[in-house]
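One protein chain is absent from this view; the other protein chains keep their places.
Naming follows writing order (A, B and C), and every chain is counted from residue 1.
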Amino acid sequence: MKEVPLSTCERTSLVSSIHAGLRYDHRKFMEVRDITLNFGKDFGSCSATLGETRVLAQVTCEVVEPRPSRPNEGKLSIAVHLSPMAAPHLEPGRTNDIVDELQQILDRNIKESRCLDLESLCIQAEESVWQLRLDVTVLNHAGNLGDACNLASVAALRHFHRPDVTVEADGRVTVHTLEERQPIPTFMRKVPVCLTYAFFMEGEHCITVMDPTEQEERVMCGRLVVGLNPHGEITSLLFPGRMMMEKETLLSCIRKAFTKAKSVAETVQQAVEDDLTQRKTVSVKPRGYEVKNLRSDTDYNRWLIDQRVDKRKLMIEENVMPMEEEMQDPFEANVQQPEDSEDSDVNPPATSSKTPLGPSSHKKKKKESVMANGSEEEGDEEEEEVKSKLTAEDLL
Amino acid sequence: MTPYQQGNKSQVTVSSSSSSHPGVWLVAELEVSELVCASVRRIALHVNTATTTGKLIFGAKREAGLGTGEEGGKCGAYRPWWVCKRPPTSVLSPQERGHGTYMEKGVQVASVAGCVTRVNRLITVTPLRQVYQGAVGDTVVGRITRVQNNRWKVDVNSRLDAELRLSNIQLPGGEQRRCSVEDERDMRALLTEGDLVCVEVQKICDDGLLRLAARSNKFGKVSDLHGQGSLARYITQQIQCLTASTLVAVSPSLIAQDKQRMHDLPCGARVVFGANGYVYITPTVPQEQASTYIVNFEEVPVEVRKTIGRLRNCLKLLAHHSIMISPTSVMTAYDTSIELEFEVRDLLKLDVMQDVALAAVQSMNK
Amino acid sequence: MVFALGCDALLTAPRPRLLAVLPPPASAWATCYTRLLVLNVTTFDLLASTLTTRCYPPHRGPPEEDRVTQGGGVEAVRVVLPGDTVMHYNTETSTERIFLGPGLRWEDGMVRAAKPGLLKKTQRQLYFVDTHQKRYIPQRREYVIGIVTKKKGDAHRVDIGCGEDATISYLSFENASKKTRRYLNLGDLLYGQLMVANKDMEPELVCIDIYDQACGMGVLPPGGVLFNVSLHVAREIINPHSPFLLTMSQKVKYTLVVGMNGRVWVNTTHQKDTVAIMNCILMLEHMSPEEADGKALRVLEALML
């Protein structure tokens, strides 16, 4: 099925509204859509939603022979699947440009950055190693697939536990089932995060916008995909041209990405950790994806609407002047580093407790320091958890 | 040496010469026939003897800017010079920009690498190689690529396939007849995919599409064509009537401008120099045949075939050495190759090509 | 007597001239649900004046039934599922005249539902099933918004969101003749009426009525926002007296053009308002009109901060 053509009206109105400092979904320019992570029944299965974009990642493992060049390292292979299910104009069974690009981004971010300790996947050097296969399936394409795929992949890999093995003296390898022995988690040193910027040009002005939706992607002049981890390492950079950019603009985007990456990485870590602890404590076996925690687009949109209304109420209560503070100056946002990386985060705390979300980005609750009566303590706990987790990480 | 370079002598020599290039290049001044200098320079590199009488400037590196006027002042306003997409140097109003340039912040910048010409205040840059741009009235040779509803699509080496409408050709049985549904149905009988046509550019549409026409008397008027399909024979007769014709494609910029595009060369061949760089060579059709239309299925004698072959190779060697292609230059090359007693097939050898080109240029100079 | 309105029925019926058959009986669907509606609270819009007055033949005015239905004379009967029997209807015994709209079929004296959704009934005994649907099936006489995609000889190809592109001849514009050609740019938005729409032929669009008048059809002016909604939402807001639209108009003055193919074009004086209205209308996708109506003002306020 062919893609619906883009009319001049849609194109110009989107660009002009962005230049008026307004996105169609009323996000700020540097605001990422809401991130939700859901985990499946088994280890290593994760579905990530970024706004309405949905990606499912699944990790499986098997014992294989190692590569002769790297005899004591496990293998990791990544495959991206993009079917017409994600968007009707994608052709079935054919590799297309989007897949190639996603594959490249994931390869660089996850495989080439060596964020995964492959040596720990070795069973017997030169004999047998674990091969992890990461299958990423795009379920719904609503823009910014790169970020979503990266999110899902990282969460799935962090969530994954492989079965324990024993090597007998005679070299026989026994793989224990998950019931027999506690499975072993994969060890991921750094959490790679992928962030996408879209650029809109009008005349000489260039406006940078984060996390473009599908419509924005169709209209934008160019984009920059930055893969980085919270440690300040750039794992991949992709600015595939289509427009001319000043070096400074690009570099400032990359610098800005760093603060954002930290919060995203924390979200992922938190979500994975939550799910894993839940699995440990609750004696009932996890039921995997369930209707109640899979959020539909309708739920999401209703939630967004409610949020907006609530936000408005909150403002009136607080007597915050609307407009001036709220609306970012487009050009300012472009030029200088915005300090709003915190407050631009998605969930205002007042509503997040009511939302139909699963484990989402609640870690911001504390920082936002707005009264969130019920959830304050909870937020504290979580914050501490994050901290303790991080120190453990650092020690490792 | 990379594998691809083997077996292609010219590339080996030239790439080695460009690597050992002293950074000095020769520019023949205007005294030297302009036709010669490139080939001379190229040949001089190999032969090592400058055969021209002109003054050679060494290392006179020119700052190629647009409209600096420095060169222009020295050599006359129309003296072309080369621009290699340098930063702009002159400030012009938008309406003064010509082809191959664009305005940026009020200055004119070249967008192609080529020759700058200035006519009054209009500055244009013409690249050496380009697809055919099209000009109304040009005679072009084209090949039918598609037959559509009431038009043919013709490949004329331009950026879009040109369009030849059914109503724009001379239909069988009279020139002013309106085309009917039958004609439309039998379009493929008139011209089908792969046929060559010699047509003129009638119009250039807004989007750059060339609209062709074949109604002109230029193509040799033939009255009373009988029967269906005669149009095809009529149009192609000029070009393809005999089985010994051939098409040579060269860069459109190599074709010298000329009002007359069809030439009966004295060597017994008719050559159509299409403005789009397609050159068509056929045996000369006897006058009475051309006008009365007789399908000639006679076998073409070997001599004629050889002549055509030689002409073709001469065209190739001229193009290879970037010498403008005109009836004179083709005939000179042809005669030179006979003088130097080269076989037709030898003309494809690189050294022979060079010799002939050099000799032809010299004799043209005289 | 049963009039089955829908693709099939239209195929068999002799081709009526455009809008000439607007008065009863066959055009109930068309008048009720297909009319282009420009809701305009301001005075500036040219569309508004032409549309509301010229939608009907000038000498006749809107038919009686129509005036009633305009006010939203549609009542929801119940929820039906495919295969449900809606009613018994026998041509011999029943004297009542009913019209069947989309989603209903009549066989063996039974009227059955073919789609799941809300069975609705107009005051003119037109029954149809209002269902959530995103794919547009072209229907003759429906007004749609199309995007010009290609120039093809004397016609333009227009994407109207269905499987096949529609064509529009350059002559089917107001005051167009061979001499005064109407040039459309690629990517232009076109508001037109479907002249030919059936399953075997490619749809054909026109921008004039039988009196050769534009009636507000034609190329939409520059500016504004185009967005897609589900078809049931489009049907909801095509009614200018829809309370939801009126509620919104208390806050912002806007111009709205709704195509039956789910494309909606909104324009206001400020881009911000336009986007707010767009998001407000998109709310209908996710909630009932009543609920949306209740929220409309608050949401609009929030959006227009």
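Operating definition for what follows: contacts are C-beta pairs under 8 Å (C-beta built on N, C-alpha and C of every residue); 3 or more make two chains touch, one makes a residue touch a chain.
Here is the rule we go by: contacts and distances are computed from a predicted model.
In the listed set "Putative exosome complex component RRP41", "Cell division control protein 45 isoform X1", "Exoribonuclease phosphorolytic domain-containing protein" or "EKC/KEOPS complex subunit CGI121", the entry agreeing with the UniProt name of the missing subunit chain is "Putative exosome complex component RRP41".
The undisplayed chain touches these shown chains across the complete complex, A, B, C.
Screening A:E101, A:E217 or A:E273 against the full complex identifies A:E101 as the residue touching the chain left out.
Taking the complete complex into account, C:L186 is the one of C:I137, C:L186 or C:L246 that touches the chain left out.
Among A:K41, A:H205 or A:R242, the one in contact with the hidden chain is A:R242.
Of the candidate positions B:Q108, B:Q130 or B:Q202, contact with the hidden chain is made by B:Q130. Contact residues of chain C toward the unshown chain are 150-151, 186. Considering the complete assembly, chain B touches the hidden chain via residues 2-4, 11, 14-15, 18-19, 21, 23, 25-28, 34-39, 41-42, 64, 80, 82, 84-87, 100, 102, 109, 111-115, 126-131, 145, 153, 155, 159-161, 207-208, 251, 253-254, 256-257, 319-320, 322-324. Taking the complete complex into account, residues 2, 95, 97, 99-101, 103-104, 108, 112-114, 222, 224, 228, 232-247, 250-251, 254-255, 258 of chain A touch the chain not shown.
Basically, only the chains that are shown with their structure count from here on.
By the document's definition of touch, chain A and chain B have no common neighbour. In terms of their C-alpha centroids, the spacing between chain A and chain B amounts to 58 Å.
Our note on geometry: chain A versus chain C, Cα centroid distance of 41 Å, whole angstroms.
Here chain A touches chain C in the complex through residues 4-13, 16-17, 20, 22, 24-26, 298, 301-302, 305, 308-309, 311-312, 315, 322-323, 326-327, going by the rule given at the top. Note for the complex: chain C touches chain A at residues 147, 149, 159, 161, 185-189, 220, 222-226, 265, 271-272, 274-275, 278-279, 282-283, 285-287, 295, 298-299, 301-303, 305.
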